[in-house]
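Rather than the whole complex, this shows some of its chains in their spots.
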């Protein structure tokens, strides 16, 4: 539900922005349209690869989406408020510097302007403004485009039937030779604290844009581990519940857990391939030392994947076990019911016998006939009760 | 049912057409026969590869299947009504031009004529007139043959037991150096609006026939995404239903959902391999820029595939969960029944006791015997009722 709503918003948010872009780009038809207007997602060269098409970035005016923009030289953040065009120019002048531009849910218009300045490919730009991409790594010329899905465990006092357990968001990264652009969608995975931590570590920033990419990927995967660990706690609760005898609503919870696990799986699993590419020995883009760090991330991802697979396997077994347990419970209830019914049947049958109207029924005239029969009924009931007790029917 | 009927029609429609072709091609035995006459699907060279065999295309006379035929030079549609033979000749004269011939459910006779003109291989032609092919990519000399399955979500007010949720059709493409032929079967995936959009984008058409192939594939895969999203909505409805307590017909709906998902899966899954081939770096046929666009399509296909797999996994769990839920419901009903039965049994047993005919039963002569027993019965019933309530049996 959350996802679908998000997407709807993204789409509607694109609407007017697209209009704005369309007039601006009237000559080339390169306007980026929302998905349902599609599918002519246009065959154009990289935006701004030639100066003629770049409509003079006016980033200064509306900058809502830019969370932070900074220039890093020799591992140190350069003081001052940089606009993204100026920062890039300065980075190109310096030798070992790079720009880290942080965006939060940019609209298509602003993203297109940035793309024109930084020379990003239209297809990647289109993806970057949509909140619902799958993890992947693509290369457009010198620029790598890495899509990550963030995951966040939703704390809740108890595991109700329709509580959202896992919430997913998105972080996209453009990694160029002298810049890294991070685009975040959703609340999961704020990057500001990360930037502060990173700026305190010069030797990390010396490795250039890919070190930033590593730090963000590492944070995202660490969150996976946390989610996986908390799902494990929920599994423990679920296991305990399943074999209790208060049956209300538990099957629904098992299913809900399954669904959230499937959502989490879809965020985590496709990241394996990009990380394989990033850590491959023949990868020339990523510096050797950073590759080693990515391998550490990959290892943590593998652990998450294994945990998810284990949970999935166990959840299927829990569902099966719950079904069997329910049948056992049903059987126990049936036995209990039948035991009491038997005890009642004894009373009814004996009473029926002495309710018969025969002329000759000697017991009826005995003084202790009635109390005797009552005693008989009680004795039989008790005997049955103890017999059922001993056989675990009661 | 839809599919099977379609195929039957296709077969019967071939019948007379085949006759016509057979007399025309008496010398070479190259006639293309319907499938059940088969399997001698003949070993011949590409039709019309040598001029001697081409029976002078008479496309002008019966042209029902041709939806549109146009010549594109330098990315612009050339004015005028082109017949397909003339358009091809003109494209061959020009350097960078190509023909886009759009067909809708052609019969074998017409398709054979077109094949003769454009030099299409008999095996591909045979496939192109049949509506029931699996997605694939084949090469016959210079001509690539790409088969796509289209999917359409059938809107319906409610999810009844036998409503068709997903409807599939077919689009085939012949991509040659100077032409692209699109053959459509079924209603899903009309191409006319697409052609209009495409003609508004010169830079796309400049990339030649493969750009058209990209645009069509992109549209087809976008429709997959829409179908997958709407299936997700249906899944949500299903999830809600499954844990309600109105049980009529729901298992059938789960199964129906599964069946439609399997149908959709069979349309989507086999397309992965062709797209892998189209985006492979060593692919020489597809221009580099168009390959990049196909990668975007591939990415969307991957998302659809993941969605389908998730749905499949969830559907299996829903079925399991439903089974468990039904058993729980059954148990709850059984308890409810048993609780009421117990209350009734108390009345029957007590009444039975005082219906006995013993001579000495002091209670029978008490003035408040009868109201006292009635009160006892009511009190016991109420106690039981509250006890059952507290234990969730009622």
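Going by the order they are written in, the chains are A and B; count residues from 1 in each one.
By definition in this document, a residue touches a chain if its C-beta (ideal position, glycine included) is under 8 Å from a C-beta of that chain, and two chains touch if they have at least 3 such contacts.
Because the structure is a prediction, the values reported are computed rather than measured.
**Student:** With 2 chains shown in place, count up the copies in the whole assembly for me.
**Tutor:** Per the structure file, the complete homomer consists of 5 copies.
Everything below uses one rule, namely that only the chains that are shown with their structure count from here on.
**Student:** Could you give the separation in Å between the centres of chain A and chain B, each centre being the mean of its C-alpha atoms?
**Tutor:** About 28 Å separates the centre of chain A from that of chain B.
**Student:** Mind pulling up the chain A residues that touch chain B in the complex?
**Tutor:** Those residues of chain A that touch chain B are 1, 4, 28-29, 35, 38-45, 121, 123, 133-134, 136, 138, 140, 161, 246-248, 251-252, 254-255, 258-259, 262, 265-266, 269-270, 316, 319-320, 322-323, 326-327, 329-330, 333-334, 337, 340-341, 344, 347-348, 351-352, 354-357, 361, 363-367, 369-370, 373-374, 377.
**Student:** Touching chain A in the complex: which residues of chain B?
**Tutor:** 194, 197-198, 200-204, 206-207, 211, 214-215, 218-219, 222, 229, 232-233, 236, 239, 242-243, 289-290, 292-293, 295-296, 299, 302-303, 306, 310, 313-314, 317-318, 320-321, 323-325, 327-328, 330-332, 334-335, 338, 341-342, 345-346, 348-349, 352-353, 355-361, 392
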